[in-house]
Structure formats: C-alpha cells, structure tokens
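All protein chains of the complex are present and in place, except for one that has been dropped.
Here is chain A:
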Amino acid sequence: MQIIISNSSKEPIYEQITNQVKSAILTGELQEGAAIPSMRKLAKDLQISVITTKRAYEELEKSGFIYSIVGKGSFVAEQNLEVIREKKLHVIEEQLNAVITNSKEIGLSLDELQQLLTILYEE
C-alpha cells in the first residue's frame, strides 16, 4: 500500500491517509479482504506518530472501509461500490449547485464556468 504524505499540506496528515486509502479501495487497487499494515507499522513507515495513523484507521473503520480484528490486523471491508459511487455523485451534485449559485451571484456565465472547470480539472 503506497501512501504519500505531504508535511506542508493544509490537509491534516490523518486525512491524507484516509483519503488515499479510500481512493485505493474505490479504484479497486485494494481488494476486499486484503490485509493492510497495522497502524503501528504504518506509523513507522511513514515516520509519523502512532496516534495519527490510529485516528486515520478509526475514521476508516467508522465509515466502513476497513475492519480490524484484535491480534490479527486490519482488512479492507466489503464494499458496495455502486452505492458509494451514487453517494459520491450526490455530494458532487450538491457542491456543483453551490458553485452555480455563487457564479450567478457575480454574473459568471456557463461558458466561463466551464472554462474554469476545465482548467482546474486538467491541473
């Protein structure tokens, strides 16, 4: 499992971990049932504190991406990818609606907005 941590990012380190693990699971890079490193091993490999990986794993457990068995380790939980995709799409829709509202407030046209999105997307 490869995880890249940026120390200068505004995003907290535990969030960087949860996001990367989630995306590895959603893209199928990490398969259901696959063992992931223990939080202590991961902390050592990433050279960060144990409490940070602990928090990341706790969040991943809470949102159902992984599960842990005492003495055995942590594993990728069964995922209903369809459902997750739908949920994500729903969130994206909401966020786009907010963007549209904001754009209208300053009179940004659909064309201009699309251009902006294209630039940002391709960055």
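Keep in mind that, in the parts below, a residue touches a chain if its C-beta (ideal position, glycine included) is under 8 Å from a C-beta of that chain, and two chains touch if they have at least 3 such contacts; residues count from 1.
Keep in mind that, in the parts below, contacts and distances are computed from a predicted model.
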item	value
Undisplayed chain, where the name is taken from the UniProt record, one of "Acetolactate synthase", "ABC transporter ATP-binding protein", "Dihydroxyacetone kinase subunit DhaK" or "Sulfite reductase (NADPH) hemoprotein beta-component"	"ABC transporter ATP-binding protein"
Of A:51, A:81, A:96 or A:117, the one touching the omitted chain in the full complex	A:51
Chain A, residues in touch with the chain not shown (by the definition above)	12, 14, 38, 40-41, 43-44, 47-52, 55
